[in-house]
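The structure is given below, and queries will be raised subsequently.
All protein chains but one are shown at their positions in the complex.
Read from first to last, the chains carry the letters A, B and C; within each, the first residue is number 1.
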C-alpha cells in the first residue's frame, strides 16, 4: 500500500518521519520548509492534494482542526482524487462529530475513514513509542494495522469511527483537570508555608499522585517549568470535550471549569500563554 | 518514653497495634470493644484520660475531628494530667488552624504538640508502610522521630505545627478532584460508546494517569467498585481544605466544585453514600 | 404581504393567533389538532410546506430547534417554493450560528432571513405585549416592521442576522443563573432557620432583587412553585449559550455551572423534571 502524509507540523512531521524509517512516504504541507525537511529524510513530495490522492492508497492527515481536514478532503481535491477502496486516516486531535460526518460522506464514495490521534510528544513519535487511539470499522483497521505497527506497537482499538478522538479528548481533559487540581493544591500549600519539594515528595507518594505530580511538580520545584503546556492547545481539546459533553448530555463540571479558567486566562494573557502564567 | 494512644478507630487502632509490635503502649477509647482488642494484643488500658496523661510522656491522638481532640485535651483532663515536657502527637485529619491554636495553649503549659496525620489505609498502617506527614518544631520532632520510625520509615517533615495536616488536606483534595475528573471523563466516554476496559488501558498509558485511574478505574471496569470512598469522609477533608483556602486567600476552584458536588450528593443520598452513588 | 406561520406549539400558536387579530394568516403544523384550532380562529391551513412557500411573501417559523428550521426549509420544500424577495422570519429559540448559515444559503437564492425570538409567555403573546428581539439587515427589518408591530410594540433591534437569538440566549442564561443563585441562597437561609417569607421580603427590598426574587420566591414562600420552569427547556437555551461562548472565546463560568447542574439533574430526574425538583 502506497502511503501519504498530509500535515507536517510538529506531530505530523514526526509521525511521517517515523513511517519513513520502514518504507516510502509521499508528503504534503503548505509549509515548503517542512516539506523540504521530509524530502531530505527520503520522502517524496506531492505537488498538491490531488496528486497525493492519485498516488496513494492510504493517506494520513494530521492538521490543527477538523475543519482543516474537511477543507483538505473536500475543497482542495483530496477526496476527489482518491480511488474507491482507499483509506483516509485522520490523526488530528479533532471533533469526533465532524469526523463521523466526513466519514459518512467519504463512505458514499467507497472511501474508508479511520481516526487515529496520538498521545505523547514528537520525541515519542520518532522513537516509535507513542500511543495511538484508533476508531473505525474493525475490518478496515485490521487492513492497515501493519502500518500503525510501523508507527508504534502501542495502538488501542477504541471503537467505531470517532472513538479514537473521543478517547483523546477524554484523556486530555482529565489530564488538564489533574494539572489544575495539582497546581491549586500546591498554591494552597505554598500560602501555608509548605515547600514545593516536600509537597512533590508527599504527593507523589500518596493518593494525589498523577502524571501531573510526577512530571510537572518536580520541574516546578526545581524552578524549571515545562514550557510545553501552551494554554491554547489545552483549551482547544477541552473546548471540544465540553462541546461533546453538551451533545452527549454529560455534565462534565470539572472540564467546564477548566475550560472557563483557561479561556479567561487566554483572553487576559494572549494566545501564547503558558499554563504557569495563570498564577492566581 | 512511655507511649499512649487515644482513639482506637480503624486508623488509630491500626497505628496503635503497629506501635505495640516494638514496645508497650497504653491505650484509651470510649468504645470498650476497641480497647479490649488492643489489650488482647498486649496493650495496657488507661481507665480515663487523666490516668493516660499521668502515665505517659508521649500521647498520640487519632480522632474524627479537631474538636474531639480539643475535648479530649481540655474538657476530659488529658492536658491537665500531662507533665511539662510531655509531647502530644495529633494524628487526626484535623483543622490546622484549630491545631495551631491548641498547640499555643499547650505550649503555655510547657507541653509540646506535633501533628502527624497519615496517608494510606489500615493495612498499610499495620504493615509499617504508611506515609506520615509531620508538622512541628524541628527539635521536638527529632526527639520523637524514633517513635515515628517504629510506625513507618515513610515520614515527611512538612514544616511548623499544622503543616502535616495542611499537607494531608492538600493530598486528599487533589486526589478527590482527580477521582471526579476521571469519573466524569469516563462518563463522557461511556455515553459515546467507549468501553470501560479500553478507557482504563488508555488512560493508564497516557497523560491522564493518576492513582484514581490506576486503583479505581480497573475495579470499575471489573464491576467491583472500591467500597471505601465514603462521600462524607472525602467531604470532611475537602471542607477543611476550602476553609483553609478561604483563610489563606487561595481560589481553590476545583476543590470548591468537588465540595459542592459532594455536599449536594450527601444531602440527596445520605451520609453513608459512596462516591459511585453520585452517578450523574 | 401574505403572511404564513409554521409551528403552532404553545408559543408559535399564540403568536399566529395574535397575527390573526389584524389580518389573514396561512398556517402549517404536523399536529392536525393545532392546525384545526387556528383554522377555527380564522386561519387558512396550508396542505404542506411547499404550498405554504408558494402562497406567502413572509413566512414565520417557531420550532423547537434550529435543526427543525433547517429541515422545514431545505428538506421539506419551503425554501424551494419561496420566491426571490420573500422573507423568512425565524422565531425559534435557536442556534445563532446555524441561523447565520441558513441565512447565507437563503441569500444565494434571493430570500431574506430575519431572526426574531420572543421573551415572555403565551399569555403575553396573545395580549400583544411580548418582547421581540430582532436580528437581520436593517432594510429588511424595516420592510416587515409593521408586521412585528401587529404582534407587539415591544420589539428590539439587536443587530445583524442571529443577534436576536444571541440576545435571547443571553437573557435566558442570566435569568437561569439568577434563579439558581436565589435558590441556593434561600437554601442557606432555611438551613439557618430563616423564614421563606422574611427572605422574600428582604431580598426583594435589597441588592439581590431580580425577576427571580419577584416572581418565583413569593410563590415558593406560599408553597405554590411555578410549574413552568421545566429543566430541559432551560437547559436547551443554556446549552446553546455555552456552545456560543466556546465559539466566541468567552469563559461564561456561571452559565457553564448552571448547565452542568441542570444536565446532572436532568439525567437523574428525567426530562420532565422541574427546577424545584433539584432540591439539593
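Just so we're on the same page, contacts are C-beta pairs under 8 Å (C-beta built on N, C-alpha and C of every residue); 3 or more make two chains touch, one makes a residue touch a chain.
Small disclaimer: the values here were computed from a predicted structure and weren't measured.
Of C:77, C:189 or C:218, it is C:189 that touches the chain left out of the display.
When the whole complex is considered, the residue among C:143, C:170 or C:219 that touches the unshown chain is C:170.
Residue C:133 is the one among C:73, C:111, C:133 or C:151 that touches the chain not shown.
The chain that is not drawn here is touched, among residues C:127, C:142 or C:198, by C:198.
Note that of B:9, B:64, B:77 or B:251, the residue touching the chain absent from this view is B:251.
What chain B contributes to its contact with the hidden chain is residues 239, 242-243, 246, 249-253, 256-257, 259-261, 263-264, 266-267. Residue positions on chain C in contact with the hidden chain: 96, 119-120, 131, 133, 154, 156-160, 162-163, 166-167, 169-175, 177-178, 180-182, 184-189, 191-195, 198-199, 201-203, 205-213, 241, 244-245, 248-255, 257, 261, 280, in rising order.
Simple rule for what comes next: only the chains that are shown with their structure count from here on.
For chain C, the chain whose average C-alpha position is most distant is B. Once the centre of each chain is set as its mean CA position, chain A and chain B turn out to be 39 Å apart.
Multi-chain contact residues of chain C (touching two or more other chains) are listed as 263-264, 267.
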